[in-house]
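Read the structure below first, then the notes.
Note that one protein chain of the assembly has been removed; the remaining protein chains are unaltered in position.
Residue numbering begins at 1 within each chain, and the chains themselves are lettered A and B in the order written.
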Amino acid sequence: MQDFANSFSLAFELLWRFDPALGEIVFLSLRVTFAAVLIACAIGLPIGAALAILRFPGRGLFVVLFNTLMGLPPVVVGLLVYMLLSNAGPLGVLRLLYTPGAMIIAQSVLVTPIIVALTHQVLSDLNAEYADTFRSMVVPWHKAAVTLLWDARYALLTVVLAGFGRAIAEVGAVIIVGGNINHVTRVMTTAIALETSKGDLALALALGLVLLMIALAVNAAVMAVRASARRMAYA
Amino acid sequence: MPDPRVLPFPTSPGEARPAARLPLTIRGLGFVADGTRILDGIDLDLADNRLTVIMGPNGAGKSVLLKLLHGLLAPSAGRILWGGRELDRQTRQRQAMVFQKPVLFRRSVRANLQFAVNLKKSPEATELLSILMDDLHLNDLADRPARLLSGGEQQRLALARALLLAPDILFLDEPCANLDPASVLLIEETLHKARAGGTKVLLVTHDLHQARRLAEDVVFLHRGRLTEHSDADSYFDTPASPEARAYLAGQILL
Partner (left out) sequence: MLTRFFSASAAAVLALGVVATAPALADDDRFIIVQSTTSTQNSGLLDAILPQFKEKSGIEVRVVAVGTGQALKNARNGDGDVLLVHAKPAEEKFVADGFGVKRSDVMYNDFVIVGPKSDPAGIKGLSDAPLALRKIADSKAPFASRGDDSGTHKKERALWKMAEVDIGEASGSWYRETGSGMGATLNAAAGMGAYTMSDRATWIAFKNKGELAILTEGDDQLFNQYGVILVNPEKHAAVKKDDGQAFIDWLIGAEGQKAIAAYKVDGQQLFFPNAVKETN
């Protein structure tokens, strides 16, 4: 199919020219995704650590719950957030619908369970190793949590990347709450959806390639950090 | 004149060496895991001013006994009193332990020690840190990742970290297994100093020479039971139980 070749050359051309319209969309994609992952980490890392350390009744239930929520369909999250932020909804007064803020909220909801579930997994393993030492030294649980988070930081980078990957590639939620408004809430994925619906498959695929390259760059950067840490045997 | 290098144990701010004696009283102690009796009916009185060595064949239950005394495991039967008190968070804060396989944090040597200093929050802890780093020859290793240290270096670090907590009682589970003679000496010297500073030391070892050098009294375990508790001299010269005799002669494996 000729479209493939077209798309590749188009993708490189777009990048080469540093098309300003594309730049705006890429920047917004990254801004929304980074903010969402940041918020998800601020919420998810402590919860994941608490689940790994604390033993309380119903803990297993929470673990199962967060593992299940990892598979939340983006469209459902989009709808829920839309219903919350709609003018007819309880948080309508915030006037967040159809703004990047709404997209950040939706993506945070999507990413948080991933961060919680994977953090819990990583830290449970490390806690199995540290638990006796923590107990011996009578380390309070919140200090133990910080210690686990810090000592597992390079393993947690992979967790954060998993969240990043989910957020940056997601379209179902952001198109509902963002509205795909040109220059305001248009991100890579919604732009791809739009070009597809215009039948401009080559451009859509080219945008997809650009998205892929961005994700690749982010992953490579994080992995490079991790690899150097592994050489230091901290990982 | 007191040795100026005696470790200033145990000193918390504003608190002198507690006047109260802290003997360990163990009555009818038992531990069952997965239906197997691992320890059974242990009765034992340990004075707080002696260095006690625990001996016994592999699998006798020595490590389990230390973990029970340190409150890492809950007894299935019997009770443990320390200075007349049950173990709780507060009393356990005045204990420390060096594990058979030391668990070090994924950080530098200094950061591992600093962790204990931060827990203690006393100004003396910082002072103690530099003394211990000197004594256990850790200065050159300070910035190395702890988990890349050799076995002997790791044991020295684990001991320093435990002593930073300024414990009233220190449990050690075979701290010198696989160490070279110089490291063993270093650790034994440090234990002597801790002992002189008033810390009760409870040490598990298979090394008869080390036991002779350090022990003031010896506890012998065999298949989860206490078969002998006597002064070091009488234990080594005239062991009372047939099991201890056989063990000393290198005869029983289990």
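General observations
By definition in this document, contacts are C-beta pairs under 8 Å (C-beta built on N, C-alpha and C of every residue); 3 or more make two chains touch, one makes a residue touch a chain.
Keep in mind that what you see is a predicted model, and the values were worked out from it rather than measured.
The residue touching the chain not shown here, chosen from B:Phe31, B:Trp82, B:Phe115 or B:Phe171, is B:Phe115. Screening A:Ser86, A:Thr158 or A:Asn219 for touch with the missing chain picks out A:Ser86. Only one residue in the set A:Leu38, A:Val76 or A:Leu91 touches the chain that does not appear here, and it is A:Leu38. Although one chain is not displayed, chain A still touches it through residues 31, 34-35, 38-39, 41-42, 86-89, 92-93, 95-101, 104, 142-143, 146-147, 149-150, 179-182, 184, 194, 196-201.
In the analysis below, only the chains that are shown with their structure count from here on.
Put simply, the C-alpha centre of chain A and that of chain B have 47 angstrom between them. Across the complex, chain A is touched by residues 67, 70-72, 89, 92-93, 95-97, 99, 103, 105-107, 115-116, 119, 145, 147-148, 165 of chain B.
Those residues of chain A lying in contact with chain B across their complex are 129-130, 132-133, 135-139, 143, 147, 150-152, 232-235.
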